[in-house]
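What follows is a short report on a single structure.
Right, subunit A next:
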Amino acid sequence: MSKYFYIALTSIRSRLAYLGELGSKTIFLFVVLYIFLCLWKVTYAETNQSSLGGLSLKQMLWYLVVTESIIMSLPTIATLVDQDVRTGALAMQLVRPMSYPLNMLAQTSGERVLSFALNFLVGSIIALIFVGPLDFNLSGIAMFLLLIPLSFALDFTIYFLIGLAAFWLEDTTGLTLIYSRMTMILGGMLIPLELFPDGWQQILRVLPFSAIVYGPARVFVTGDLQVFLSVLIQQIVAILVFAFVIRIVYNLALRRVFSHGG
Partner candidate 1 sequence: MENAVSVSQLVKNFVLKKREGMRWTESEVKAVDGITLSIEKGQSVAFIGPNGAGKSTTIKMLTGILHPTSGEASVLGCVPWKERTRLAKRIGVVFGQRSQLWYHLPPRDTFELLSKIYEIKQDVFKSRRDMLIERFQLSEFLDTPVRKLSLGQRMRAEVACSLLHGPEVIFLDEPTIGLDVIARQELRDLISEWNRENGVTVFLTSHDAGDIQHVARRVIVINHGRVVLDDRVSRVRRQYLREKVLSVKYADTPESISLDGVKTLKESGHAFKFEVDTLAVPIEKVMSEIMRIGSVVDITIEDPPLEEVIAHIYSAPPTEFGDDAPDDEPDENESKSS
Partner candidate 2 sequence: MNWLTSYTNLASAYIKINFKSLLAYRGAFISQMVAMFINDFVWIAFWCLFFTRFPVVKGWGVNDVITLWAIAASGFGLAHMIMGNALALPGIIMRGELDSWLLYPRAVLPHLLLGKSSASSWGDFLFGIVVYAIFVKPDLPHFSLFMALICSVAVLFVGFSVFTGSLAFFMGSAESVSVQLRIAMITFSTYPSPIFQGFVKILLFTLLPAMFVSHLTVSALRNMSMLDALYSFGGALGVLLAGIIMFYVGLRRYESGNLMEMRG
């Protein structure tokens, strides 16, 4: 296990060189947060309510800080796997004494954690300026810190699967794009699930998208134990299911590598 931890650390260190690039992305974060502050302010005022979908204006903006940070920190998992499949690098990796999927997970997670932390830091400063501090409770933060790695892991399994599709598909960028956009819209990046039409909510709570984006953000701003437990279960089940699918698909793919020579 420790070697994968080391891989993750190394990837973080190599990413630190690109701090400037990450920094310029924060301008975009500022613009988005400002625009949504304006949009929600107007919406709260016009509906004459202090709480929409169970969130106050302040919570709504902090919710957005978390969801945007999750989405913006996404590393290019599917592209990396896709390239490894096409260039034959994946076949080369098989000789090494480590698991390719776990190696990939470590490498991309290191990058993602760093990028998330930076975006989240900047987002928090902006939110502090715009709406002030959130009424945190420590248990909420603890629950959030537990959900975030699982959210990244779940996201990873799906992107990894899409990358593996390169064994059969000519191009996986389309799939990647569709999945990423579904995560944004169905995961509740811009509006929390509670504000979706009533019929949708039941379905969305079962799909993996909300476990990646909505879940951690909601728990962060409200510290709701009920939501935490259901998201946790949703994440664990989804990870197990996708890990199982990866196992099957990966073995199928390996058989292809060995019979066709990549």
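The rule is short, and it goes like this: contacts are C-beta pairs under 8 Å (C-beta built on N, C-alpha and C of every residue); 3 or more make two chains touch, one makes a residue touch a chain; residues count from 1.
If you want to know what made the cut, all candidates are chains of the complex that A comes from, given by their letters.
Note that the coordinates shown come from a computational prediction; the quantities given were computed from them, not determined experimentally.
Interface record for this complex: partner of subunit A among candidates 1 or 2 is 2, by the touch criterion.
If you check the complex, the residues on subunit A that touch candidate 2 are 21, 24, 27-28, 31-32, 34-35, 38-39, 41-43, 46-47, 171, 173-174, 177-178, 181, 184-185, 190-191, 195-197.
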